[in-house]
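Right, subunit A next:
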Amino acid sequence: MKMFLTAVLALAASGAAAQQTVNMPIVIELSGAGAVSGTNFRDGAVLAIEEINAKGGILKRKISAPQSDTQSNPGVSRAQVQKAIDSDPYVILGPVFSGSVKVNMILCQQAEVPQITGAEAADITQAGNPYIFRTSFGQQMSMPKIANYIRDGLKARTVSVLWVNNDFGKGGRDTFVKEMAARNIKVVSDVSTESGQVDFAADVVRLKGANADAIFVYTNEEESARFLREARKQGISKPLIGETTLLGQKVIELAGAAANGVKGHVGLTVDAPVAAVQAFRAKFQKRFNYLPDHNGIKGYTGVYAVKHATEKIGKFDRRLLAKTLHGLTIKPEQEPGILMEATWDANGDIDRISFLAEVVDGKQKIVQTLPKLGK
Partner candidate 1 sequence: MLLAGLATGGIYSLVAIGFVLLWQTSQTINFAQGEFVMLPAFFVLAAMKFGGLSFAAAMGVGLAVSLLVLGLLFKRLVVDPVIRHGVLPLVISTIALAILMKEGVKEFYAADAQPFPAAWATTNLQVGGAVVSVQNLVIIAVAVLAVVALQYFLGATRTGRRMQATAQNPLLARVLGIPVGRMVLYTFLINAGLVALASFLVSPIYLAKFTNGETLGLVAFVAAIVGGFNQVRGAIAGGLLLGVADNFVAAYLSAQYRAAIPLLLLIAVILWRPQGLLGRAEERSV
Partner candidate 2 sequence: MAAVLQVRDLRKSFGGIGAVNGVSFAVHEGEILGLIGPNGSGKSTLFNCILGQLAPSSGEVRIDGRPITGTRPCDLNRLGIGRTFQLLQVFPQLSVRENLVLAGQEHEGGMWSRLFGPRDAGLGAAANRMIEFFRLTALADERAGALSYGQQKLLDVAMAFMSGPRLVLLDEPAGGVNPTMLGGLRERLKAINQTARATFVVIEHNMEFVMSLCTRILVLAEGRIIAQGSPEEIRNDRAVIEAYLGN
């Protein structure tokens, strides 16, 4: 019985069979709490795939990308990734939710399939998995930049943090508190909220009570919008600082006027003062007739990164692709689809220039461009 099993696994791993297409399944959140980010990521990837296929695909092979929905549930995401692995994929795209990625990245690692994720939780790239690659900053990259901004930009001595009590939120909060301690800024109040929470009245009262110089908000899109509405309703005057999610397109749309005045660090944004990004934004809007958020860029650039690396090594070899991607820097001049120069380090984290932004009457305005951490 043991011999039979090894034969099955060997067949699956090599993917030797000659196919006309290269199989890159998208396993993503199309329902549940992560529906917003997931849909954006998928559409970004689909846009890139259509463009690449139009130009003949990668090494003369068209990309086929079957989609499956993880319902933002780790258990379901594990099953779907297992199913995708069974279809002998070259690369797996997604998911975005950190909780799901942590469940299924073990599978990709065992099957030696590179996984391009949109997740940002810090510990994903610290588990020594050589097959996981981010398409946006991990929390441990973006938090230092925010901390510097709070210390230097706002000159705040005390800060409060409001975060969503799930793996995404907790990871961000822990990293943020560490960075605050490093810059001896006192965290005067630490408010945990529920994923899917609807009533933030009490939390706002607590924040007002703490009266910190600045308030750092780290929650998912819908909760951020509800919080901002409640904050404006109770007349919070202190600056509200956030990460890419808080200044995302969806939050601005949901929170309406309440989003104005929110500042924060944005690793990826469709409003970035970069020509390629603006071009992407226009193409995306024409194709899917809705404004993309930062997850759209993640999906799009993720696919192009795979294309560039594969063309660099000249053949479809999963293990080699993973090795090549580590330490690789892709410039827009070499690969327009990458939009902004990006470097992947040894454990799969990505480093790019990033921006400080502020929401001004319903639009995200870039205030300052921050250099790559590496340079």
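How these were chosen: all candidates are chains of the complex that A comes from, given by their letters.
Just so it is clear, contacts are C-beta pairs under 8 Å (C-beta built on N, C-alpha and C of every residue); 3 or more make two chains touch, one makes a residue touch a chain; residues count from 1.
Model, not experiment: these values are computed from the prediction.
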Next on the checklist: So subunit A is shown by itself and the numbered options are 1 or 2; which of them touches it within this complex?
Outcome noted: 1
Item to check | Touch list for subunit A against partner candidate 1, complex | outcome: 30-33, 35-36, 39, 165, 191-194, 196-199, 201-203, 205-206, 209, 221-222, 225-226, 229-230, 233-235, 250, 253-254, 256
